[in-house]
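Handing you this structure, nothing more for now.
Missing here is one protein chain; the remaining ones are kept as they sit in the complex.
After this line comes subunit A, so read on.
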Amino acid sequence: MALLKLQINNRSYEADVEEDTPLLWVLRDNLGLVGTKFGCGIAQCGACTVHLDGEAVRSCVLPVSAVGKGKVTTIEGLSENGDHPVQKAWEEVDVAQCGYCQAGQIMTAAAFLKKNPKPTDAQIVETMSGNLCRCGTYHRIKEAVKSAASKTK
């Protein structure tokens, strides 16, 4: 066990955990940040996607010890009032069916659009194909990413 300091959503947290614990479980079990979801645990579904220094990463396979001084952003911290352009697009397009995969989808899309604000359809499909949606909301995910892209400067 080790006492680790973490920077999450512009706040400092401490967690007393084993160093190999994936960031996902530290967020969920130790810090109560349950917006980040567990879907597979092996980097296949993307439900656990968070940002580490702005990069989309799979928190289910990222040992918490590897986070170091890195800045973590979770769905809870993506925006102050749930009004990040990607979140707004998700609401307007009414993407969610069961909703379980959507935090991971939104985090993937937000990191992607930050790097690539004017993506082609093919780039959107390529990036978003890393995230599974068992309910099959893919058409709307694509539409929402496009809509968010058209609104980000």
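Everything that follows uses one rule, which is that a contact is a pair of C-beta atoms (placed from the backbone, for glycine too) under 8 Å apart; a residue touches a chain by one contact, two chains touch by 3 or more; residues count from 1.
One rule holds for everything that comes next: contacts and distances are computed from a predicted model.
Asks: Assign the chain not included in the display its UniProt protein name, restricting the answer to "Isoquinoline 1-oxidoreductase, beta subunit", "ATP-binding cassette domain-containing protein", "dihydrouracil dehydrogenase (NAD(+))" or "Putative hemin transport system permease protein HrtB".
Replies: Hidden chain, UniProt protein name: "Isoquinoline 1-oxidoreductase, beta subunit".
Asks: With the full complex in mind, choose from A:Val67, A:Ile106 or A:Ala149 the residue touching the hidden chain.
Replies: For the chain that is not drawn, the touching residue is A:Ile106.
Asks: Would you indicate which residue among A:Ser65, A:Gln97 or A:Ser147 is in contact with the undisplayed chain?
Replies: A:Gln97
Asks: At which residues does subunit A meet the chain that is not included here?
Replies: Residues touching the hidden chain, for subunit A, are 1, 17-18, 20-22, 25, 28-30, 32-42, 44-45, 47, 74-76, 82, 87, 90-91, 94, 96-103, 106, 125-126, 128-142.
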